[in-house]
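Just one protein chain is left out here, and the rest sit where they should.
Each chain carries a letter (A, B and C) given by its place in the written order, and its residues are counted from 1.
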Amino acid sequence: MILLLILLPVLAGVISFFIRPGWMLRSILLATAGFHALLTGGTWLRQPASVLEEWLFLDAPGRLFLSITSLLFLVTSVYALGYLMREDWGQRQDFEEGMLFTNARESVFVCCLLIFLGMMTLVTVSQHFGLLWVAVEATTLVSAPLIYFHRHVRSLEATWKYIMICSVGIALALLGNFFLAVAATTATGHDHVPLLVNSLVNGAANLSRPWLKAAFIFMLVGYGTKMGLAPLHTWLPDAHSESPSVISALLSGALLNCAFLAILRINQVCIAAGLAEYGKTLLLGFGLFSMLVAASFIVKQLDFKRLLAYSSVEHMGILSLAVGLGGDGVYAAMLHAINHSLTKAMLFLVAGNILAVYHSKSTTDIRGISSILPINGVLWIVGFLAITGSPPFGLFVSELLVLKAALDQGHVAIAMAYLGLLGIVFIGMAAIFCRMVQGYPAELPTFDTSQLVPNRTVATASRFFHESPLSVLPPIVLGMLVTLLGLFIPSPLQQTLIRAAATVSGQ
Amino acid sequence: MGILFFTSLGVIQFSGLFALALGRQSRLANSVGSGGALVGALIGLVPAVRLFFTGQIMTVYRPWNIPYGSLSFQIDALSAFFLLPIFLLSAVCAAYGAQYLLPYRETKNLGASWFFFNTLVVSMALVVTARNGILFLMTWEIMSLASYFLVTFEHEKNQVQHAGWIYLTATHLGTACLLALFVLLARESGSMDFDRFESLRFHTDAIAGMAFVLALIGFGTKAGFMPLHVWLPEAHPAAPSHVSALMSGVMIKTGIYGLVRILEFLTFPEAWWGGVLMIIGLTSGILGVLFALAQHDLKRLLAYHSVENIGIIAMGLGLGLFGIATRHPVLACLGFAGGLLHVINHALFKGLLFLGAGAVLHATHTRNMDQLGGLITRMPWTAGAFALGSVAICGLPPLNGFISEFFIYVCSYAALGSPDISGPAGAGIIMGLAMIGTLAVACFTKVFGVVFLGVPRTACAEQAHESGWIMVVSMIILALGCVGVAGAAPWIVSLMNPVIARITGFSAGVVHGHLTIIQQPLESVTRISALLLAGIAGLALIRHRLLARKAVAQSPTWDCGYSQPTARMQYTASSYAQPLTRMFGAFLQTQCQYAAPDGFFPQAQSHLHTHTDDLFTRRIYEPVFRTMVRLLHGLYWMQQGHVQVYVLYIAITLLFLLVWTL
Amino acid sequence: MNILHPLLNPILALFLAPLLPGIINRTKAIVAGRTGQPLLQLYYDLFRLFQKSAVYSLTVSPIFKAGPLVGLACIVMGLTLVPMGGIPSLFGFAGDLVVLAYLMGLARFFTVAAALDTGSAFEGMGASREVQFSVLAEPALLLGLAAISQVGLIRPLTALPTAIPLESLSEMLARLSMSVWMADGTVLLLTSAALFIVMLAENCRIPVDDPTTHLELTMIHEVMVLDHSGPDFGMILYAAALKLWIFLALLAGLLIPVRTGNFWMDGASILIGMVVIAIGIGVIESINGRLRLIRVPQLLAGALVLSVMALVMVLWG
Partner (left out) sequence: MKLWTETLIVLLILTNLKLISSSRLSACIRIVAVQGILLGVVPLLAGQNPLTWRIASLAGLTMILKGMVFPWLLLKAMRSANVRREMEPFVGYSASLIVAAGLLGFSIWMGRQLPMPFAVASPLITPMAVFTIMIGLFAVISRRKAVTQVLGYLVMENGIYAFGLSFAQQEPFLIELGTLLDVFMAVFVMGITIFHINREFNHIDADRLNALRG
């Protein structure tokens, strides 16, 4: 079952590389996504057996992150359906700099997307650090063409930075793996503990402390680069702002979590080896610094997709902080990961819709979304409220629990900094989001002029912008899920969350 | 009892949803939304009122699949005391709003507006009944958000957008403190349930003090304690008037509720708590009314008056805290009773005044008082109701505002006799209250005089007309409420026994014993009020007799011989307030733009324009925010676009961590 | 004490109040060496005014007509709360001093509203000044009374008094016997000075306001009632006289420490005191000029400071 989960998207991806007709590609995409989601759902009913000598095993945190990934992929692939159908495959003009560009081939897009899914699945089920590393590296490589889908200079620049920075980061993580291997080698130099999470946790007492510490640093920095912890996050705003919104949603919602999972795994080993305090300090530091950096870039941010990317940095910071705090914080981190993924994906999808109509990413120029795109306007505001942790959305609960963890552990200064930074982010985002939604656009977006009748007035303009179901339903579904999580956490999920928290905090 | 309560909430919420679903069918959505709110709120009044007669506390507890959450509600005396104005004012504002919003039916989505209005009502009711920290915070924040969307009803105006942002920011920062507060309480008690908080006895003063300060900031932001009040003068003018009335009348009182509820958990208050609250009360009261005096915008002025009245409430609560801390149960009972009674009174007259302001706005399309005048002949009902509200808000007898201030006065005079710190506190409050009272008189004679009396200054005032009957009836109901509370004052005291007992933790008998002290004076006040009204009637009769057989002449106003008086020569709001604004110029810092007439026959138009910004916004918040933005932008160098630099960050991080930890 | 005794003050006031302005004016005339108005001039004026018809401005509303009624009714009700030294007031109760001050506030509200109703710039000007001065006068009044309420109390030495007394004006004033004066004389003098200034301001006397001036630009109270005529104006004048009575009665109660318990003796001493104070006002008016408007708040602030000092002395002295 686990193998099927991985191989299904990979194979589908490989097949789709050789297919030309758009409709076939789209149906492969959707079918794979659906089937993958079904399989993932199946893992909730029946625990899949471990395969490859326990290298692949779906434990509670893995299942949690796999489910997020699979769900997001399904939702975004429905959105991608509409997106790909809408996309103009010929040469067209870039709206920012006015140059001509084309898209990558649709088959390349679908192929990479599906392999991307396969690799993320692999990350979630890998119990072996080496394999985990391979999977994370593979996600970087397959997502690069996705970011460079619109073939223009800015996306190219973003792709280059993405590859360069993430590769360097991942290389460091590899060194971390080797350090871990050294740490796991016994004094004779011949016998060693296999690099499986469970084996390492069980044999933690025999691990060499300095090497484990070094391994943790390298993995933290390495995977932290991928996860987007400041100051290693620098690729994130570029890649998110220049890639198609579907991809941004997946990067933010699924990929970052995968890197987070990798950090959790090594942290788990550290805790077992008695280095809990050491790991906590680093995670706390990274968490707070990420929040600070994100906050300072969110305030008066001029590009709303970059804004969302910085918001991801902020939330990765919260996740790191929460795990660093321990106690309730670990549970909160698990819950927060779900909530953040759903909300951020929703926001990116809505951002895609806004971008498609306004042809601008400027937070200062866009006005009156609610007057011409009423559903998207509502979704944009809902997303804003959800991502900033307002009730009744899920992030409220998880962010509150993080605060509780901080105060329970007696970290008053951290709690204050956390609240203060959340407050700054809220203020900054409120200023931007509300202004975007409210009022009327200064001039109507002129993209599909055929849909507009002459003498249109601003007040009646909404009738001429069609909000297609494929573009608004996916974010609506995500929004409803995140609202539901704020009001009620279903029992199976609750149990998995608790077990996941127990696993990653080494109990 | 619980069923009735939840039925009422259900009716309100579902009618809101239904109105939302009706969406563009504005007229229908309008009726459904407001009708549902009206009916639901009236139903909701029943359990609240019944509690005072039966004394039966309603409790509902359900587990909730949210960490530390439980669906736990309770209507006790304190909740019921706040539910009364919430439901009453909601019902009145809903009815009023139905007519008020009709002109917007073409341009606005009224369904959405009513959805948020009804959500606001429901969330307020839930806030004052929630018995679990998570539940409380959720309903609290939903209340804030619903009111935010109501404030931004006319979101196409830049000013409204700005006001909305300020409100959202303020309320969110306040909530942040509340999060910390509840988490702190949960840490001490091990649960988020209020019942567990109650069993908590804070022996560590530091923790209790911290909780008090957090509550003060968190709830104070919503209530509008100075200097946390800055959102009020922005949000209230921006919101539609029935919403302003509801927000100013009851929503900000949920802040008072929260504070009082938290005080109930913190059993052993210290004297400095009372001192802080009292100083806040004095500051809010005096500065609130001063800033009100300097305003030209009718609704902004009323918003500042909310700050003032919250200040009066804070003084009452501060005295109450003093009383508990220094073991003077009389002070505790009278202080809390006065503060809480003022909550209801303020809800009534401020609701009335905002509805009146709305009627004026509806009729003249301007909030600038200097463009109005003479409306009393055009809108007699509105003018009458507004006059009554003005007298009430000034705290003058024979209306309800006086009753609560009387409590606080009596309490302060009583405090004078005590040898400890309560004495000076009482003296401070007497002086503050006296000053607030006279300033309020100055302010409301200005409002009433400039808006309703004299002759119209502009065409928009000239063409004004009386509002629709629903709006008028709504105002009259609130006006009757003001009179009713004043008339029933001696009986209301006994109704407040359980409320005060709940807060102070004294037994009902003790509270009753202390509150009866004021029973007899209140009866006297009522008697004097009645005699006063009779006296006025008698004098009117006498004058009528005296003038009966004589020819009563009419002539233009005596203008000291000037031959061609125009309406523009009347005293304006600004000129009326000028002596006082100059006297307190150090606080108000009114900015003045003045172009003097030049030469014997001035050609260029001369003009004078004064503007009084909020002192705290201008001197504290704006500089602080600017500094924050500048500091945060200090990190902009991080993201300059050079991939080499980005890799350098990775290298530096790595080296730093290695050197630091290895 | 006889149940009828408390009626003394209201009844005397209703009949004798118009005499007080007469006394002041006579004093001023004598000091200035003029013949002056007759002592009973105000009675004649009132009589004439009540006989006359009224002229109303074209712009006014019922508020204008309500102004004098409310003003007079409030002052009359105020009378029932004022004791004459040791003789209790008619309706005294704990906290009645607040009601007294606020009744005057209500009267002010309606007088000012009536002034604004005419739409005249001059009346607006007067109204504006009236409310400005009251902002300082009223705290001075209430704090001064607060100081009195603490004079002569047996203050508990323990930190926890079992009951804190709530008193009426009558009880407060009844306590001010000679012995109390001996003990707390400074406090009472300070308070009296403060109340005296408040009285001057509230009753539009020099140096705050000049009731005899005819320059509208400088007037305060008189300018507010420019448009009232006939019975309305009569009521206003009568109310003003009653208000003066109230303040004089309070001041006399404060300054004359005759508390024999004998009704006639106490009453007479207070009455004499009132006449003396009225003569004093006349003398002050003769030898002082009206202050510039901008200086008036300073005078009133001075009164406020006096009250605060009195209170501080009585609380910590």
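Please note the rule applied: a residue touches a chain if its C-beta (ideal position, glycine included) is under 8 Å from a C-beta of that chain, and two chains touch if they have at least 3 such contacts.
The shown structure was predicted, so the numbers you read here are calculated from the model rather than taken from an experiment.
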| item | value |
| --- | --- |
| Neighbouring shown chains of the undisplayed chain, as defined at the top | A, B |
| Per the touch definition above, residue among B:Leu228, B:Val525 or B:Val647 touching the missing chain | B:Val647 |
| Omitted-chain contact residue, chosen from A:Val182, A:Leu470 or A:Ala502 | A:Val182 |
| Options A:Pro210, A:Gly410 or A:Pro469, residue touching the unrepresented chain | A:Pro210 |
| Full-complex contact with the absent chain, from A:Ser16, A:Thr40, A:Thr121 or A:Thr159 | A:Thr159 |
| Residues in subunit A touching the chain absent from view | 130-131, 133-134, 137-138, 141, 144, 148, 151-154, 156-161, 163-164, 167-168, 171-172, 174-175, 177-179, 181-183, 185-190, 192, 195, 208, 210-211, 214, 237-238, 241-242, 297, 301-303, 306 |
| Residues in subunit B touching the chain absent from view | 636, 639-645, 647-648, 650-651, 655, 658, 662 |
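Definition applied: only the chains that are shown with their structure count from here on.
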| item | value |
| --- | --- |
| Separation of subunit A from subunit B, taking each centre as the mean of its C-alpha atoms, in whole Å | 43 |
| Centroid spacing, where centroids are CA-atom means, of subunit B and subunit C in whole angstrom | 35 |
| Residues on subunit B engaged by subunit C in the complex (per definition of touch) | 327-328, 330-331, 373-374, 376-377, 383, 387, 390-391, 394-397, 402, 405-406, 409-410, 413-420, 423-424, 426-427, 430-431, 433-435, 437-439, 441-442, 444-445, 448-450, 452-455, 517-518, 520-521, 524-525, 527-528, 531-532, 535-536, 538-540, 542-543, 546-547, 550-560, 565, 567, 569-571, 575-580, 583 |
| Footprint of subunit B on subunit A - complex, ascending | 160-161, 164-165, 168-169, 172, 210, 213-214, 217-218, 220-221, 225, 231-232, 234-235, 237, 278, 282, 292-293, 295-297, 299-300, 328, 331, 335, 368, 370, 385, 388, 390-392, 396-397, 400-401, 403-404, 407-408, 415-416, 419-420, 422-424, 426-427, 430-431, 434-435, 437-440, 459, 486-491, 494 |
| Residues of subunit B touching subunit A in the complex | 64-69, 107, 134, 137-138, 141-142, 145, 152, 155-158, 161, 164-165, 168-169, 172-173, 176, 179-180, 183-184, 186-187, 628-629, 631-636, 638-639, 643, 646-647, 649-650, 652-654, 657-658, 661-662 |
